[in-house]
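Pasting a structure here, questions to come.
All protein chains but one are shown at their positions in the complex.
Chain IDs A and B follow the sequence of writing; residue 1 opens each chain.
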Amino acid sequence: MIELRDVTKIYNRSRANEFVALRNVSFGVPERAVTVLKGPSGSGKTTLLTLMGAMARPTSGRVLLSGREITSLPERFLAGIRRSTFGFVFQQLNLIRGLSALENVLIPAYPTDASYASIRGRGRELLARMNVSHREHERVERLSGGEAQRVAIARALINDPQAVIADEPTAHLDTKLSREFMEIVAAMKQDGRTLIIASHDPIVYESPVVDAVLPLRDGMIAEEHR
Amino acid sequence: MALLERQRRLLDFTLSSLLRRKGKNGALVAVYALTIFLLASVLFFGESLRREASIILADAPSLVVQRMMAGRHELIPDSYADQVRSIRGVRSVKPRLWGYYYDPLSGANYTIVTSEERKNGTIAIGSGVASTRKLAVDDVLPLRASKGDTMLFTVAEVLSEESALASADLMIVTPADFREFFAMPAGFATDLIVDSGNPRECSTIAEKIAIRLPDTRPIVREEILRTYDAIFGLRSGMVLAVLACAVIAFLIFAWDKATGLSAEERAEIGILKAVGWDTSDVLLMKFWEGTVISVTAFLAGTALAYAHVFLAGASLFEPALKGWSVIYPAFRPTPVFDPAQIVTIFFLTVVPYIAVTVVPVWRAATIDPDAVMRT
Partner (left out) sequence: MILHPGMLALLAASLIIAAMALGGAGLGYQILRRWDPTSGSELQLILERRTTLVSTLLAWAFGLEFLSLFLFAGVADSLHSQFVGAMCAAGVLNASATGYPLLILKMANVLLAGSWLIVNHADTRATDYPLIRAKYVTLLVAAPLLIAEAVLLVLFAGALKPHVITSCCGSLFSSQTETMVGEMAPFPFRPMAIVFLVSLGAVLAAGWHTWKTAKGGILLALLSFAAFIVVLASILSWVGPYVYELPTHHCPFCLLQREYHFIGYPLYGLLFAATVSGMGAGILVPAKRKPSLKMIVPGLQRSCAAASVVLYGLLFLLIAALVATSNLKLL
């Protein structure tokens, strides 16, 4: 589904704090499968996610999404792609404080052309599926860690994306909740979605639902491959 | 329709995020509204003075001739009227009688004018006279005449209040009563009213009168109106120029608020960008934010200014803008509503507000979408 060809990403180029995050990475993400990017922090996992999720452009190399080159698209088109193709679950969850669970879920759908009623209905449905219906009107800062993450997942699914991208999703969860998260991953895979997860948590990358693991080290793909 | 839905949702989101930051936005709206209030008060007040003056002058004759002696206004002999009548273009000339009467009881100066249509012994009075002397129709008003005797007048009418400034202190009697009251000699009048038929010829006729009767002073109504207009325009313009400082101070404040986004706000915009909002969506949200703030401040500011000027008598600006405030301490401006004023206020406040916030808003909206992931 997503293909990276010889991608390099350099931050703060030609400045004192220049930093090479990715070096000549070529890689393909299979459709309707769970792919895990594994590696220690600073290995380039997050940068790779931002490139695959149409959040940033590579310094060189090309990114193809379903065969279409998106490398040098203007930002406004990248935003459209990001909105319609991807759902994001962030390490810090990044829910907006002060808003209710439902309002947070609806945020990615605001700039779309769908009607208010239909997105609200869909948001409710997703919260129900995530078993947090009863917390629908609760402000997000009053939710427990597990509930908050379910709300974040519901937000990722509001625009019915082809792919869900998760960055260290289990970093703040205990073992029980981490396993529950993997169950949700399995369900999303069942729905036909492509999942891309960056994690160095064995509960994630050793899970049976994972189809491919991409080990990263120092901005490059490490040798050991499954 | 889809487009409208989208705008409605963004507006909804904007409102809820504005309410989440009540303190900061409340302070902005308050300062904004205060600026608009000051500006709008000046404009409303200046305009109402202009209106007031033109109401007074609307009924004034287009050309008045006064006789001058030693630089002071003198009674004009009837023979002058015949001379003016002989000028080409003059349709009619009427001698006019009017004067002031100091009333020791109320301590006020009243204007007495004459009308042929009244009956001897009766008087019509303005609302101001009626209230200070507690008079109603058919009451008897005793006034002390020039020779020291008291004359009794029956109140025939209390004048309506279309323009309080114009008629509050007015008394209307017959010419005969007037001459008796002030002991004015026959064959003289206070001044002459000239009717030219064509108002555009007034200035030509005025010039001819000034040449033929060198001891007179012709006064053209248009000239007075223009002078008033220019003076009121200039005065409110000057006050506005002073208020420019207030506007600039407000703009610096607004710019500072727009530039100094809190870490929380930056993080929020970062989240929006990350989950698929485009720069233009954030700009649109900020546009709605600016609109909500501006509309609130605008409505509050102009409504307060309206109340200040027309209900509270513009107590803050009276001394600066009004020349005759000494004579008419209880002047209540007649409410006027002029769309041009609203547009002017809009251009002097909202437009500069937009201008100073464009760049900071754009900066906020172009936060990297991957910023939230890189922290």
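One rule holds in what follows: a residue touches a chain if its C-beta (ideal position, glycine included) is under 8 Å from a C-beta of that chain, and two chains touch if they have at least 3 such contacts.
It should be emphasised that the depicted structure is a prediction, and the values quoted were computed from it without experimental measurement.
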| item | value |
| --- | --- |
| Of B:10, B:28, B:43 or B:305, the one touching the omitted chain in the full complex | B:43 |
| Absent-chain contact - pick from B:125, B:348 or B:372 | B:348 |
| Residues of chain B (touch criterion as defined above) contacting the omitted chain | 42-43, 46, 203, 222, 225-226, 229-230, 233-234, 236-238, 240-241, 279-280, 283, 339-341, 343-344, 347-348, 351-352, 354-355, 358-359, 362, 365-366 |
| Absent chain, residues of chain A that touch it | 12-13, 57-60, 71-77 |
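By our rule, only the chains that are shown with their structure count from here on.
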| item | value |
| --- | --- |
| In the complex with chain A, residue positions of chain B that touch it | 2-3, 5-6, 8-10, 13, 16-17, 20, 264, 267-268, 270-281, 368-370, 372-375 |
| Chain B contact footprint on chain A (complex, rising order) | 46-47, 49-50, 55-56, 75-76, 78-80, 82-84, 86, 88, 90-92, 94, 96-99, 103, 107-108, 110-116, 155, 159, 167 |
